[in-house]
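A protein chain is absent from this complex, but the other protein chains hold their places.
Then we have subunit A:
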Amino acid sequence: MCTARRRSPWLFHMNSGSCNGCDIEIVAALSPRYDAEQLGVLLQGSPRHADILCVTGPVTRKAVGAVKTVYDQVPGPKAVIAIGSCPATTNVFIDSRTLEGPLDKHVPVDVYVPGCPPRPDAIIQGVAKAAEILAKRGNNPQNAEPVVTFVGEVQP
């Protein structure tokens, strides 16, 4: 079961007010050039089919409810990846009145992929890390605590 979880991460992509830069990079990571399907990665249409929630954007006030709803609809065991600098820190929009970010105020985040936007290879590395976290986590509620990991060129 652990191997199956590690080898078959299905993603659901959620935009919480992103400028579309990170979304383009996610699509690039799934494109034939980077071919994330080698790792078993599939982009799913419904959050109920997914294992990993990929959130982009600084979580605007309008998007908070949607982020929480979608997070609840992903069946466990699940992991969350914050893609780009916006969901991690709200980036250049910090202290804006229209934001409720960063993302970890609302849902537990496991993997941060910083960058504005991050490179597709960093996103794939983040998905691979999240898949390993999923495999270790299992259905045990005691393991539900977020395992914070950073990937990519920018290290904290």
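Basically, contacts are C-beta pairs under 8 Å (C-beta built on N, C-alpha and C of every residue); 3 or more make two chains touch, one makes a residue touch a chain; residues count from 1.
One rule holds for everything that comes next: contacts and distances are computed from a predicted model.
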Per UniProt record, name of the chain withheld from view ["Carbon monoxide-induced hydrogenase, CooK subunit", "Proton-translocating NADH-quinone oxidoreductase, chain L", "Polysaccharide ABC transporter ATP-binding protein" or "Gluconate 2-dehydrogenase subunit 3 family protein"] = "Carbon monoxide-induced hydrogenase, CooK subunit"
Taking the full complex into account, find the residue in A:58, A:77, A:101 or A:120 that is in contact with the omitted chain.
-> A:77
In the complete complex, which positions of subunit A touch the hidden chain?
-> 1, 3-5, 7-8, 10, 32, 35, 37-38, 40, 43-46, 48-49, 51, 72-77, 138-139
